[in-house]
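The structure that follows is given in the form of structure tokens.
Left out: one protein chain. Kept in place: all the others.
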Amino acid sequence: MALKGLLRASMAQVRVLNIDDSVHFYRDVLGLVEVGRAGDKVFFKGYDEFDHHTFAIRKADKPGLDFLAFKVSDNGYLDAFEAKTKAFGLPIETIAPNSDQPGYGKRLAVSLPNGHRIDLFVDVEQAKQTPGLHNPEVLPNGKLPVGCGCIAFDHALLFGPNSAQTVKYFREVLEMGLVEVLKAPDGNGDICSWLTGSNRPHDVAVLEFEQPGKVHHFAFKLEDWNHIGRCADFLTMNDVVIDAGPMRHGITRGYTIYFFDPSGNRVETFAGGYAYYPDMPTRVWDFDQVGKGIFYYSRRLQDNYLTVVT
Amino acid sequence: MALKGLLRASMAQVRVLNIDDSVHFYRDVLGLVEVGRAGDKVFFKGYDEFDHHTFAIRKADKPGLDFLAFKVSDNGYLDAFEAKTKAFGLPIETIAPNSDQPGYGKRLAVSLPNGHRIDLFVDVEQAKQTPGLHNPEVLPNGKLPVGCGCIAFDHALLFGPNSAQTVKYFREVLEMGLVEVLKAPDGNGDICSWLTGSNRPHDVAVLEFEQPGKVHHFAFKLEDWNHIGRCADFLTMNDVVIDAGPMRHGITRGYTIYFFDPSGNRVETFAGGYAYYPDMPTRVWDFDQVGKGIFYYSRRLQDNYLTVVT
Amino acid sequence: MALKGLLRASMAQVRVLNIDDSVHFYRDVLGLVEVGRAGDKVFFKGYDEFDHHTFAIRKADKPGLDFLAFKVSDNGYLDAFEAKTKAFGLPIETIAPNSDQPGYGKRLAVSLPNGHRIDLFVDVEQAKQTPGLHNPEVLPNGKLPVGCGCIAFDHALLFGPNSAQTVKYFREVLEMGLVEVLKAPDGNGDICSWLTGSNRPHDVAVLEFEQPGKVHHFAFKLEDWNHIGRCADFLTMNDVVIDAGPMRHGITRGYTIYFFDPSGNRVETFAGGYAYYPDMPTRVWDFDQVGKGIFYYSRRLQDNYLTVVT
Partner (left out) sequence: MALKGLLRASMAQVRVLNIDDSVHFYRDVLGLVEVGRAGDKVFFKGYDEFDHHTFAIRKADKPGLDFLAFKVSDNGYLDAFEAKTKAFGLPIETIAPNSDQPGYGKRLAVSLPNGHRIDLFVDVEQAKQTPGLHNPEVLPNGKLPVGCGCIAFDHALLFGPNSAQTVKYFREVLEMGLVEVLKAPDGNGDICSWLTGSNRPHDVAVLEFEQPGKVHHFAFKLEDWNHIGRCADFLTMNDVVIDAGPMRHGITRGYTIYFFDPSGNRVETFAGGYAYYPDMPTRVWDFDQVGKGIFYYSRRLQDNYLTVVT
């Protein structure tokens, strides 16, 4: 395949304070499918995904991101990534199949320089409820999506120190494309980088931040601007606090809404954005244009944008 | 990069009967940017593309497709494709840089078993008018697109004999993903296959047909269903004959309009469709469901669909 | 009020062959709210309407329209319409409150020259489930609409003889605006007229036809082109035969889908169209442009359009 090695950001596990509220939020409001529960965790997927689950919540004392997992095309690449990660000098551990994520095969957990953990894996069981494969309807089983109708897990924005080294890892070891960058205030180097494994305008973004392992937001995919509007309606009718949007990013050109889950994690629903190819030049933003880059319509960085993280 | 080797169907040259009418159609109605002219040819690109040109028309006695070109990530892959093509047993020729396509480097022209020619290339100059790269607006130069506002060249559906062998070439040599297939009436083998190099639901489709080298349609990309509607309005107001749509395909789930250029070539504007990944199963259509697969809303294959080709 | 006298086409009763299939169709697929049942009838309303019910089905041996009812602003106008109807020479009968339509007050049933019956009324109970009136959400009770999510009853197209006299009645007695007309093939007079009581581009349309009392279609309202697309998806996924569309009318400029209920009645979902005001000139269509007027995109009158009626 022309698309091989790292395929996509395909799963995240986040910490929540309360399971019931969170299930209501992710299942009934965002419209993810609840796949199952185990211990202090609940597993979900978007209606248009094939993997066993693509989102997990874990009950904990404080919110945040446990890890972001990337799917890899085959074990040849997984082995190569393991060797290259070690050569790069990052800690890497093997997680046994089905040990903490039902349906998942072996995962490699990498400790990134920015304090985040990412997992790499090839094998995962196919979900019971998937898009149709034989004379399929355009929606699984011909049913309308629930609530906001999130299609799939999409990406996350990771805050932490040593972002240059983290980006170097994503670029050199995982061979991701560098889609856009935001330059530092003094013009030396980038303070934020958007990276992808495919046509998606980003699978992950990395921002330089003092505290390690902080997540700014993780995002689920919607189809278009019209679905963004419907999602904003439904969030509001369900008393979800909308932090920003509906609006558009200058960076990626995506349509977006930011809001908070009941535990205070910032969540995004994201649609659109251009189709990236590796023969495209990286787009560059000056620091004084960050308002336009993130909040394309108001052109002002909202006060809490760089400070409220989990 | 995770996306390497064959990147995309990135250029096509088609035959037209009259240059002026065709320029009006492709530039003023579809909204492609006219890049330049040379001899009996005119070159165009979509407003959101970086390559020198992605569509060429050539004055000729009858309509049809001269060739479909695929961009390759680097010369290592191009050399490998050349060797594998020869090993596969297909004729392959080298076209010198700038010989017939201004701005293009070396191309390899492969004669497919279905009577079509495809070109493979790595190098092409960047267009003068591209999307912004430095604090960019969401549209190039902040200008609204012209007419139907076609974003980019998207794909083509090729008719011809020996489609199984042609698909085998796309799969084994060019390493494309097999996204969907339509089975033969007797259930033995496929009569149509949709193939991709990336997340696009198709870069090329191949249908078994008696006459070699026939093209059913080539397609340009639009953003979403709303743009499909606007495009239908604009086509109609410009007296373009709409053959089918606005509608949706069951296959790829894309939104679509089919219509004819002034020379009788069938053109499609296409939007949406799911994001394909190579870990997805191939979707399979039975022959008696072809109506639903192509004409999702009417569920009937329109009479001229399989017979009017150029 | 500036809007007084005849307010709108606000209710229709149609004949169906089977109650269960029809309830599934109108409630589960089109998304009307089932309000109640009485005898051989079932009553429905759109989720955004206030009247007790706005659509009724009645079990019968053959499909068709029993009557179309128009709401009138007050009894002063109702009395005036009664007197003017008698002066115009049309049969008019009084239907006692709650006799056949639960929740409805007195109605006047007028026999039109084209063989149709229309009812005029002022009083109807407010439905139990209405849009919110106190700090309301944008959707009733904050719930997403069901299925195609039809908002409200919209209009009907009535076929029958003596259409000129029928239009004269709508214009002179009910004081409706003449929004658009389709001229007869010989240019003498109109064979179809679109009439309204308000900003709606039509509450009723009247076409000259040999057989009296035939209905071409009745229509429910959707919000916009995107909802038309979603409706087409949902109809298809529920095996409803789509007769035409999604498309646009040149006449009224509305977005539209035509399809059939399980009894063979043609139903339309309709969105958009311009806002009519009585100071606007009537728009005129030549007969040879009827294709463009009705099927704006294909510009060809579909074969069954003038022949399949109930």
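In this document, chain identifiers A, B and C correspond to the written order of the chains, with residue numbering beginning at 1 in each.
We take it that contacts are C-beta pairs under 8 Å (C-beta built on N, C-alpha and C of every residue); 3 or more make two chains touch, one makes a residue touch a chain.
Please read all numbers here as calculations on a predicted model, not as lab measurements.
> Considering the complete complex, identify which of C:P113, C:P145, C:G197 or C:G213 is in touch with the unshown chain.
Selected residue, touching the omitted chain: C:G197.
> Looking beyond the chains shown, say which of B:G147, B:G177 or B:G272 touches the absent one.
The single option touching the absent chain is B:G147.
> Of B:L139, B:A184, B:V284 or B:L306, which sits in contact with the chain we cannot see?
For the chain that is not drawn, the touching residue is B:L139.
> Considering the complete complex, identify which of C:G147, C:G177 or C:P246 is in touch with the unshown chain.
C:G177
> Please identify, in ascending order, the residues of subunit A that touch the omitted chain?
Looking at subunit A, the ones touching the missing chain are residues 225-226, 229, 232-233, 235-236, 241-242, 245-248, 255, 257, 292, 296-299.
> In the complete complex, which positions of subunit B touch the hidden chain?
Against the missing chain, subunit B presents residues 137-139, 142, 144, 147, 226, 233-234, 236-238.
> Footprint of the hidden chain on subunit C, which residues?
Against the missing chain, subunit C presents residues 1-8, 48, 50, 71, 73, 131-138, 152, 174-177, 197-200, 223-226, 248, 250, 253, 272, 274-275, 277-286, 289, 292-293, 296.
By definition in this document, only the chains that are shown with their structure count from here on.
> How big is the gap, in whole Å, between where the Cα atoms of subunit A centre and where those of subunit C centre?
About 47 Å separates the centre of subunit A from that of subunit C.
> With centres defined as the mean C-alpha position, give me the subunit B-subunit C separation in Å.
43
> Centre to centre, by mean C-alpha position, how many angstrom separate subunit A and subunit B?
For subunit A versus subunit B, the centre distance works out to 31 Å.
> Got the subunit C residues that touch at least 2 other chains?
Where subunit C meets two or more other chains at a single residue, that happens at 226, 233, 236.
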